[in-house]
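Presenting chain A:
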Amino acid sequence: MTALVAGLTLPLLAAFAAIALPMRARVPAALLGAGLTLAASLWLAVVVWQTGPVTLSLGGWQPPIGIALRADGLGAALGVMTALVMTAVALAARHEMAASVAGPRAGFGFWPLMLLLWATMNAAFVSRDLFNLYVVLELITLSAVALVAISGKAEAIAAALRYLLFALAGSLLYLAGVVLTYAAHGTLDISLLAARMAAPSDALALGLMTAGLLVKTALFPFHVWLPHAHSAAPAPASALLSALVPKASLLILLRLWFEAMPDLAAPAALLTLASLGAMAVIWGGLLALAQARLKLIVAYSTVAQLGYIFLVFPLAGGDGGAQVWAAGAWTGAIFQTLSHGLAKAAMFLVAGIYLVAMGSDRLSDLRGMARALPMTGFAFALASITLMGLPPSGGFTAKYLLMTAAFASGQWAWALVLAAGGLLAAAYLYRPLAAIFARESAVAPRAIPRSWQAIPLGLAVLSVALGLLSSVPFEFLQIGRPDPAAEGL
Partner candidate 1 sequence: MADLATYLLTGLGLVFFIAGTVGLVRFPDQFSRLHALTKGDNLGLGFIALGVAFQAESWAQLAMLALIWVLALLAAGTVAQLVARAALTEQDKP
Partner candidate 2 sequence: MSVALDITLCALVLGVGWATVAGHGVFRAVIFFITYGLLLAIVWARLGAYDVALAEAAISAGLTGVLLLAAHGRLRRLNASQEVPLHLNLPAAVVAVGIAAGLGWAWFALPAPTAPDLSQALPQSGVGNPVTAVLLNFRAWDTLLESVILLAALLGLWMLARDHAWDKPLGLPYHARPGGVLASFGRVLPPIGLIFGVYLVWAGADTTGGAFQGGTVLAAVCLVTIMAGVLHAPRVEQAAWRAALVLGPGVFVLSGIAGAVFAQGFLALPPALAKPAIVTIEAALTVSIAVTLVLLVIGPPDEGEQDA
Partner candidate 3 sequence: MTVWLHIVAIVLLASLGGALWRVWRGRSQADRMMAAQLIGTSGVAVLIVLAALQDWTLLVVAFALALLAALAAVGFVTSQSPDGAGDPEEAHPPKGWRDRGRNG
């Protein structure tokens, strides 16, 4: 319980300190807060590993009066992934977002916004209350939009405004569903809703909430806001936005469909969700192929990579939840969520280094970067392996599990999507890799400290290691998993 509370309050207090303290004390305070929050997230994972899910009724009030928190394997694992990405971003941002480099405005705003985002991501991973999740989603939205606008450029303002427009529309759709849910059942608690008496308005409520969350997760066709918002932000902010922010709304979707209202998971609805995911995989990949700037390629790849996760709905949802392959599909989707987070953050941090070193992220300007800054080239290559789904990476484990479940359940179409997506990823990542590993280097880039280059490399190595050591996380994710009728393949 202490670890859970620490993970929520430490980043909040650090954010307050970063706002109130004078300029020179801000970054140290933020880094201290980041270190402590990382420790709290790891601690929470250890506690969950040893004793099972951690449950806490806030203020001592049980639902439906109060709000309950519950850290299961899924929530704790996402918390650890978030902590690793946040810590890496904080270390990299020391170079990029210090007031002396980014100016006093961005150097002031980045740190508290990052910490607020961290606190709310942690809150989203453990909250069991649908309205509390609405408040959390709004907080994530406002922090994320602010992080997009932080660069101050005209295109960033327009991208931030478009992002806010979509995100608020998504929030209101979600809120409409929450209102209907409370009006029908007098509770907002996910566990209590699982045991509710079904009402005719439930399908509409679930549909509204799902639609809102899809907009926030940028699933095809609601993805139009994402690439420009993610690429217009400064690189450390892009890493947070792409690797972490969509995961919060995604997690709520999983909680709704697998925990709160699994009885409403009709085959047609599950098929629709997965079809949209499949289209995201293809369309996002094709658009990524057409980009000339590294950050835009990486941002469009997020659209595609998020699509895979939606294959979990027909493979593990509804009546399929009781089948033997469900645990594999479920775990594969979470593996995809985790490994994409680590790899995507690594890629954006590499892009940030290149922007500082070369002043540009056009592929034509990045030729031969691996010779000048070998660690960054290595990091980008490892992260690419994860996104392509090549062994032995975490992305491979994810796609392997999903594909096995697809074959086992006879839904071979999803296996085709997985294969096509992998090929597309190889194609769109080949271009930046070819540029970075080109033999000639055009201009001598600015020197980048090795300690900075090592940060994305660390994340990329972790994203691969997730596949090498997959048995521990596999077991971890089963802790508190809804409906664990059958254990894996």
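Here is how the candidates were picked: all candidates are chains of the complex that A comes from, given by their letters.
Please note the rule applied: contacts are C-beta pairs under 8 Å (C-beta built on N, C-alpha and C of every residue); 3 or more make two chains touch, one makes a residue touch a chain; residues count from 1.
All of these numbers come straight from a predicted model, not from anything done at the bench.
Visitor: Name the candidate, out of 1, 2 or 3, that touches chain A somewhere in the complex.
Guide: Selected candidate: 2.
Visitor: Considering only the defined contacts, which chain A positions touch candidate 2 in the complex?
Guide: For this pair, the touching residues of chain A are 1-2, 5, 8-9, 12-13, 16, 19-23, 56-61, 64-67, 103-106, 108-109, 112-113, 116, 119-120, 123, 131-132, 135-136, 138-139, 142-143, 145-146, 149-150, 152, 157, 176, 180, 183-187, 197, 199-201, 204-205.
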